[in-house]
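Every protein chain of the complex appears in place save one, which is left out.
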Amino acid sequence: MGMTILLGVFAIGILIGMPVAIALGIAALGAFFFEGLPTLIAFQRIGSGISAFSLLAIPFFIFAGELMLHGGIASRLVQFATALVGSRRGGLGIVNVFSSMLFGGISGSAVADTSALGSILIPVMKKEGYRADYAVNVTVTSSIAGIMIPPSHNMILYAVAAGGGISISKLFMAGVVPGIIMCLLLGLATWLVAIKHGYPAEPFPGWRVVWQTAVRAIPGFFTAVIIVGGVLSGVFTVTESGAIGVAYALIITGLVYRELSWAGFVAAVKQSAKTTALVMLLVGCASAYGYMLAFYQVPDALADAITGITDNPIMVLLLINVMLLIAGMIMDMAALILICTPIFLPLAVQFGMDPIQFGMVLMMNLGLGLCTPPVGSCLFVGCAIGGVKIEKAVQSIWPFYLAILSALLLTTYIPAISMTLPNLVFGAN
Amino acid sequence: KEWRGWNIHPPEYPVSTGMEEFAKIINEKSGGELEAKVYHGGVLGDQPDAIQQVRLGGLDWAVFNLGPLGEVAPEANVVSLPFIFKNVDAMHKVMDGPAGQQIADGLIKAGLQPLGWYDSGARSFYNTKHPINTPADLKGLKFRVMSNDLYVQMVAALGGNATPMAYGEVYQSLKTGVIDGAENNYPSYDSSGHFEAAKYYSVTQHLILPECLCINKALYDSLSDDEKKIVHEAADASVEVQRAAWAARAEKSKEKVIAAGIEVNEIADKQAFQDAMQPVYDNFLKSNPDLADLVKAIQDAQK
């Protein structure tokens, strides 16, 4: 009965359009009442879920991404990518994928990536004769790369949800190869569709222009180098790297590029505080919810149910993927990381998957969910920018889904894709 | 009603073995009247939160380290004073005597009924640079400590740079030189993998913190005399099991890290370290004047 309240109230809350965080909180609180536990503990969980030191990197990454958007770093990256790869057939589409790899690596947020690059690239693509739905499809799916390529605040969320035993630096390294594979596959899809539609190529501007745009883009790109390099070299901890990255982005956009106005700065602070608050409230409420999940031993029950169906590791991992995909279609990423990690991680580990590899599978799965209807915030943002109906965009998106799915299956069944790089850099323990 | 027990350690840890023993005896001896269960791995919250939960009755019993218990009962803070115990045997003698009872009384006032003292070994310094033999050897080194004034002051008094840091960041920070060292007992030094990064382990044993097997005070008071007797018998038996398991585990970890090429050194003259602690003790007694007697009683009991 208690478990029914916990799961049922949450489901109803989601159905009637309640904020996910508060639906989690209400469901947890209901279960607390039902069990006669002191409600003080529910709020204690919410409070201490938020005040965890490792979460402090999240506002910094978000803030750095906002500053890059408002301060001209993102637009310079696009100019560089255009000069470099714009001369292929469907060049602007490939530029889009390539820019996501560069910019997403810094912002660490697929939605930020979609809104930043989409608002620059989608109008240009439309003007050059690309179909709007194609422009939206490319923008939206390639923004998933931002989740995979470090730094990524979603990976920090995952490390926290997994109980803090996973090294964030290792997770960062683990995302690089799957992220690049995903970009290559998406680039391939982009190119093939472009050929089919007969899209144009930009004229190659010459290496001088490539060089000029690179020089202009490099100071901004160093924000990512500082954050990731600071962590890897051990000069800073993850949190400190985030803070130093923000300080650096402020100097570059304000003093070097001189593009960050006071109004832009205020807007960046406001948006970052808002995003941080929404994510953190989710973390807190998910912590109270997770308390009751542990209390009712839900993860054990689910593991028993699944192992009752099949003992074959390949099937179990497939089953996990399918469940995550479905969950990703109806809910947003941060909430699902927090809810699904304690439930699925033990099961994946039981079937021989490393927690770091599972993290990558989880990110890709939930990332794909960000570009699927009915609930996909990247898809929504992309369609809004492109002025395309969601139904229309989804009709032609399947080659891109296929690319992400292929990357997902490769990452699920070939551990070396995610594990080689972190083990190389940090040792196998 | 089932008693929910909180434990931060994984199931095979010595504390966990002790708690399982406690639960088993209670369930058997009461013929199923009492039922205790352990939730391992900290799934019901971290330590400071769980302390509050047992005080409130949201959880029924637990094993807590006396370090964090100092925040709810000042008496418990006394054992966090660096170098207050000469060695583990001296700690057992003190905790099982009148001074231990005084600390227990402090916890009872905070709503926790102690049933026995578990071992969590002795914490010593380890670092990436060189062995520590005298306080001067800490000079200029960055040591990670837990966020507790006493530990920060301890490292500062020894001339080191105290760096509070989340436990999860320590391994990476040792490897890459963000910090030079940390401090812990052999089993944690082993299981955290810190020994791979910091190869000099110096047996300072500056902190010998016992852990407290305790039960919600109101729940304890509601028990009949017969039930209380069962609870105490179970607690005593579990203390024995836990201390033996701990000793075995510590020995195993010690052998493992030495086999891995760690350089261990004993401290020839602990007095120099103890002398350096004078400002820490003075500072502590200035803000807790009523604990002076307890500190003295613990010191006298080891003479």
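Residue numbering begins at 1 within each chain, and the chains themselves are lettered A and B in the order written.
Following the convention adopted for this analysis, a residue touches a chain if its C-beta (ideal position, glycine included) is under 8 Å from a C-beta of that chain, and two chains touch if they have at least 3 such contacts.
Just so it is clear, contacts and distances are computed from a predicted model.
Undergrad: So one subunit is absent here. Using its UniProt record, which name fits best from "Electron transfer flavoprotein subunit beta", "TRAP transporter small permease protein", "Sulfur compound chelating protein SoxZ" or "histidine kinase"?
TA: Options "Electron transfer flavoprotein subunit beta", "TRAP transporter small permease protein", "Sulfur compound chelating protein SoxZ" or "histidine kinase" considered; the missing chain's recorded name is "TRAP transporter small permease protein".
Undergrad: Name every shown chain in contact with the chain that has been left out of the document.
TA: Those shown chains that the absent chain touches are A, B.
Undergrad: From the list A:Met3, A:Met18 or A:Leu192, which touches the chain that is not on show?
TA: In the full complex, the listed residue that touches the missing chain is A:Met18.
Undergrad: Which of these touches the unseen chain: A:Met101, A:Leu121, A:Leu317 or A:Ala334?
TA: Among A:Met101, A:Leu121, A:Leu317 or A:Ala334, only A:Ala334 touches the chain that is not shown.
Undergrad: Quick one: say which of A:Val246, A:Val394, A:Leu408 or A:Leu421 touches the chain that got left out.
TA: Final answer for the missing-chain contact: A:Val246.
Undergrad: So that we can see where the missing chain sits, which residues of subunit B does it touch?
TA: These residues touch the chain not displayed: 52, 71-72, 140, 142, 147-149, 152, 161-166, 178.
Undergrad: In the full complex, which residues of subunit A touch the absent chain?
TA: These residues of subunit A touch the chain that is not shown: 13-22, 25-26, 29, 39-40, 42-44, 46-47, 50-51, 53, 55-56, 59-60, 63, 236, 239-240, 243-244, 246-247, 250, 266, 269-270, 272-274, 276-278, 280-282, 284, 330-332, 334-335, 374-375, 377.
Rule of thumb we're sticking to: only the chains that are shown with their structure count from here on.
Undergrad: Whole-Å distance, subunit A centre to subunit B centre, using C-alpha means?
TA: Using C-alpha averages as centres, the distance is 40 Å.
Undergrad: Taking the complex as given, what residues does subunit B use to touch subunit A?
TA: Checking each residue of subunit B against subunit A gives 39, 41-46, 48-49, 52-53, 56-58, 165-169, 171-173, 175-178, 193, 196.
Undergrad: In their shared complex, at which residues does subunit A touch subunit B?
TA: It comes out as residues 37-38, 40-41, 44-45, 48, 52-54, 159, 163-165, 167, 169, 232-238, 291, 294-295, 426-427, 429.
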